[in-house]
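Note that one protein chain of the assembly has been removed; the remaining protein chains are unaltered in position.
For subunit A:
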Amino acid sequence: MQLTIITDLNKCVGCKSCQVSCKEHNTSGDFGPVPDHDPYREAEGMWWNRVIGMEAGEYPHVGVMYLPKACMHCYDAPCVPVCPTGASYKRDDNGVVLVDYEACIGCQLCMWACPYGVREFDEHEGVVKKCTLCIDRIEDESLPPEDRQPACVQSCPTHARTFGDLEDPDSAVAHLVAERQGFVLLPELGARPAIHYLPRRHAPGWVDAETIERVLGEGS
């Protein structure tokens, strides 16, 4: 089993719902708090999931894209072998990459090793923190089954995010990756992320140039 989140970039409007719902759940969760420095001045806080905004192309042919970025829960997670204490580990049963705060010595080697820059250091506790795929939600049997998914998936207002087992060929996430040309970030680095994204799908216009010219030619 390899749990994952698939984000459909054809539906992400960059609203940061996922960024905040992550913080909201996790700051009071098993792996919290998710602290903030200087909250009422130059505030700079810890976020396990950050939405990146991008602009590409020249006016007027410019595209704007948003991409939520958190731990990729890689198959070959570079953060795991570099950890001197074994605090960073990948669960055998579901593929979730976690940090054991009791074992973490705060050396931050994992932060250097991570190609995606998604690990953050809690100076107060001296440990590295990051996305857990809301492991304390998805394994919490006191929650109704429909709530046993990451907060960021549940909150997404366009339903751009889907949670599930990438290795179950019948799962929604496996279907999406197969049918929608799912891709990973920086595949050339070889970490083999579990987290996938779905590309944009364009719905083109259908009026042909000849018709436009005809209408224009008739006095427009």
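The rule is simple: contacts are C-beta pairs under 8 Å (C-beta built on N, C-alpha and C of every residue); 3 or more make two chains touch, one makes a residue touch a chain; residues count from 1.
By definition in this document, contacts and distances are computed from a predicted model.
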Options "Oligopeptide transport system permease protein OppC", "protein-glutamate methylesterase", "ATP-binding cassette domain-containing protein" or "Formate dehydrogenase": UniProt name of the undisplayed chain: "Formate dehydrogenase"
Contact partner of the left-out chain, one of A:Q19, A:S88, A:T132 or A:S171: A:Q19
Residue numbers in subunit A that touch the chain omitted from display: 8, 10-17, 19-21, 23-25, 27-28, 32-33, 35-45, 47, 55, 57-60, 62-66, 101, 124-125, 146, 151, 154-160, 201-207, 211-212, 215-216, 218-220
